[in-house]
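Step one of this worksheet: look at the structure below.
For this depiction, one protein chain was excluded, whereas all remaining protein chains were kept in their positions.
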Amino acid sequence: MKKRRAAVVGATGVAGQQFLVALENHPWFEVTALAASSRSAGRTYGEAIRDPSGARRWWCVEEPADAHLKLPVQDASQLDPGSVDVVFSAVEAEPARELEPRYAAAVPVLSTASAFRYEPDVPLVQPGVNMVAHVPLVERQRKVRGWKGFIIPTPNCTTVALVITLKPLLDAFGVKRVLTTSMQGLSGAGRSPGVIGLDILDNIVPYVPKEEEKVEKETPKILGHLGEGAVAPAPLSVGATCTRAAVLEGHTLSISVETERPCDPAAAAAAMRAFRGDFAGLELPSAPKRPIIVHDDPFRPQPRLDRDADGGMATSVGRLRAEPTLGHGLKYVALSHNTRMGAARGAVLVAEYLVKASLL
Amino acid sequence: MKKRRAAVVGATGVAGQQFLVALENHPWFEVTALAASSRSAGRTYGEAIRDPSGARRWWCVEEPADAHLKLPVQDASQLDPGSVDVVFSAVEAEPARELEPRYAAAVPVLSTASAFRYEPDVPLVQPGVNMVAHVPLVERQRKVRGWKGFIIPTPNCTTVALVITLKPLLDAFGVKRVLTTSMQGLSGAGRSPGVIGLDILDNIVPYVPKEEEKVEKETPKILGHLGEGAVAPAPLSVGATCTRAAVLEGHTLSISVETERPCDPAAAAAAMRAFRGDFAGLELPSAPKRPIIVHDDPFRPQPRLDRDADGGMATSVGRLRAEPTLGHGLKYVALSHNTRMGAARGAVLVAEYLVKASLL
Amino acid sequence: MKKRRAAVVGATGVAGQQFLVALENHPWFEVTALAASSRSAGRTYGEAIRDPSGARRWWCVEEPADAHLKLPVQDASQLDPGSVDVVFSAVEAEPARELEPRYAAAVPVLSTASAFRYEPDVPLVQPGVNMVAHVPLVERQRKVRGWKGFIIPTPNCTTVALVITLKPLLDAFGVKRVLTTSMQGLSGAGRSPGVIGLDILDNIVPYVPKEEEKVEKETPKILGHLGEGAVAPAPLSVGATCTRAAVLEGHTLSISVETERPCDPAAAAAAMRAFRGDFAGLELPSAPKRPIIVHDDPFRPQPRLDRDADGGMATSVGRLRAEPTLGHGLKYVALSHNTRMGAARGAVLVAEYLVKASLL
Partner (left out) sequence: MKKRRAAVVGATGVAGQQFLVALENHPWFEVTALAASSRSAGRTYGEAIRDPSGARRWWCVEEPADAHLKLPVQDASQLDPGSVDVVFSAVEAEPARELEPRYAAAVPVLSTASAFRYEPDVPLVQPGVNMVAHVPLVERQRKVRGWKGFIIPTPNCTTVALVITLKPLLDAFGVKRVLTTSMQGLSGAGRSPGVIGLDILDNIVPYVPKEEEKVEKETPKILGHLGEGAVAPAPLSVGATCTRAAVLEGHTLSISVETERPCDPAAAAAAMRAFRGDFAGLELPSAPKRPIIVHDDPFRPQPRLDRDADGGMATSVGRLRAEPTLGHGLKYVALSHNTRMGAARGAVLVAEYLVKASLL
């Protein structure tokens, strides 16, 4: 298979760097263009991520690829989308609103930005959950907007562990309502300036701006049904409290669910363990073997031990038990990697499916 | 007022040391006896807390008092309760089951142990909430058990922020059910070995053994009604998930409440701000001016900034907002200091009330 | 005594906030003017430290004083120095170079900035070490520059623990050379953006830009002799490696010293314990009782336990032992609070001395 040419936009930020890591040595994609703000444009990537003091502003544990360090950084507003087959966008919501349509006019855009997540003709795609079911909405998007390409956003990083673990419960028992409290890692906050050390060491910050609304809104859409040119949200309500913890990476969620039908913890564990995800059998390079790993050890999942499970693409679950306070109630703790399945690698996985589905 | 002579039992542990700090220079109490396991007995306190490598095993930020360092440590099983007016017990549940009745035969025992919390003739006392209302149950306890003294346990450190903030909501709006997720500081786990650094740095541990049951059982008892010789638990159900965070001190709780009657966040804030606690007007030295501090800043409360509010005796609340997922629903974040109001200083405050009530 | 009117310039930064805390309820000074960059000017201080999301950007554990929150923030370049008796400057080196002379033309300026530290007519003053001896240099500064006031900078926060502990060694044994490795707390890096959490959790950063040169240059000047209108640096050489650790506040220094004359650890401890500092007997409100606290416990000093010793104004020393590798060698660990004695409160202490010396 000839490798698709990919552009990474927002390449100097944390999320953009995670795209570069996810795409290094990828069997199907090759990064041939990098773009960022005009500040970085005109320099090589290696130069662009060096700050005035000489330090390299690189935020992944993996070293940057030599090939990427040598690529020139283009001004995102000048990037010619016709020069690539696909664009991976890791910019903030505001610039995304302007940039992504320009790219989508020409080619598919996979985005971690929230700008288009809530548009009716835009599928909000969580691999494993609604990828196969909702991607077809892009045909309507193309028609409505007159684009050759399209935009597919992936969910907020905190939504990920929630929808992946709710999906098998919804299918087997029905879900009426969900309450969740997140304890989120720092990497989700990026680097400009992100969370400063003075604020988070020996501390918890009980607020992550704009996060809760996203979790509450995205979950029903992702779990909803694609009908005639639009997604009917799943009839469940979600209440979220999002906090920031002194953890580098990995979002931990305490989740309480009221199910439609009785659901004991063993049955829930069985449903989660049996869940294969909609990428099963498709042989997509970035898909995890199992979307959900269920632990019996009550001290798991822990961010440090479990965030990298299956390359950061599996969600880990533990402490499944009844929640009598909610009637047919169930509670558990779930953990997913916020910059792997929860961001760049999740979007790359969608792109892999697009290749399979001949949409890319 | 002549100072009451106090014994601290379990004096070498974290909780016992917190008692020593709470009682240093106390206007009404003077520590005249220290007890611990037979291992430590026969040495001065200063010697007993020195380990073989020469390091002092002292866990509070305040330095130990010279007077305490010179006191001899007695074997807890040999301590003569007749030599003091009151015993503060900071031992584990198992030894408490044996030691505390021996002391209570002679004098009042204030305990942070869980051993007697759930006995029908034992009041489980949270200052501010049910101190004045439930302390009278000790009369029945004395009669039933034939003791001259009595045992009054204080709640689990995680229950504290919950019952203090629920009390004004219960009084004003009624409370049907409560779901909470805690993010607990390390000091609650003590030191033998407590939580080791290798387990908690860059991490969250999703399980605190035996904690959730305590929170779920203690909350209705504390908020209940003292009838004829027993407490009728409040008719509300509580579901808890307790986790450990990389925080030194302070327990943060994300709390969701379904109230009986409509309760908007502003009304809830007003009720919490108006709450004075049952120690109001009694002039007890350790009582906070306000039991609850309500923050408008959405980034508060934070353990590091707020745990020491009013000497660690006030509970801080923030992020009050509606929780439509629960009908008449409300959610907020609460924080209290787990070794101040949540342990030693809370028990000292109860002892101060006993003095006022002529029970000590 | 009528309180002197004080301006705090750079009031919205971490160092400026530390000045506000140090000056709250000060018996001799009252903050009557606040200044910052033009961005903050025209608002009250309370408004100026609130960010767009509604959060208060306040970095001290102490709450800000109500009186300070209501003060208007002036543009530092417009501040009229004639409206106050003294200026406390907490700006960065570059703006200091321009602003401080403008203020010093009218009134004394106490500064934590490095801009003027190395000028020959400017005393670099560490209270306890060279305050009484070097302050007279301001007379020459006034004459040379034609100012009514003058500038007195305090040292870099890492220099502080070094010079305070070297002073008694120098006096008693002579000092030929010093090697030090610092492990510095985060608060020294300020907040714009300071050290981000993602960079320091589970980590050490082996470089603090521009820090080592300052330590190496400032130490001989502070320990030097004020002769005719200039300071002759002490004839000792200093080599420093400065690193950043996951510590909120407090700079820990591992120090190795080669002394001129034999100096065993017990003699060094005795010299440090006997040291009283040049503020002894002057009854300055912010002066510590003892400049140096020497620990026998080999596990001390620790930042968390010792940084607040005597209000953050005492330096703690431990692990005094011979260093045979250096001939007449001695090594120890020293700790001082980088934003108390190491910054704002150190500068306030100098101002107190100026009042005593009738220079303010």
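Letters are used for the chains, namely A, B and C, taken in the order the chains are written, and counting of residues starts over at 1 for each.
As a convention for this text, contacts are C-beta pairs under 8 Å (C-beta built on N, C-alpha and C of every residue); 3 or more make two chains touch, one makes a residue touch a chain.
Note that the coordinates shown come from a computational prediction; the quantities given were computed from them, not determined experimentally.
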Sole residue of C:4, C:56 or C:319 that reaches the chain not shown, by the stated touch rule: C:319
Residue of B:72, B:194 or B:311 touching the missing chain in the full complex: B:194
Of C:62, C:80, C:171 or C:202, the residue in touch with the unshown chain: C:202
Sole residue of C:108, C:168 or C:329 that reaches the chain not shown, by the stated touch rule: C:329
Contact residue for the chain not shown (choose from C:16, C:168 or C:301): C:301
Touching residues on subunit A - with respect to the absent chain: 53-56, 61, 201-202, 248, 297-299, 304-305, 308
Positions on subunit C where the hidden chain makes contact: 177-179, 181, 183, 202-207, 209, 237-239, 241, 243, 245-248, 252, 254, 256, 298-305, 318-319, 323-326, 329, 331, 333
In subunit B, positions touching the absent partner: 14, 53, 55, 59, 186-187, 191-202, 207, 209, 246-248
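By our rule, only the chains that are shown with their structure count from here on.
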Distance between chain centroids, defined by C-alpha means - subunit B, subunit C (Å): 40
Mean-CA-position distance for subunit C and subunit A (Å): 46
Two or more partner chains touched - positions in subunit B: 202, 248, 298-299, 304-305
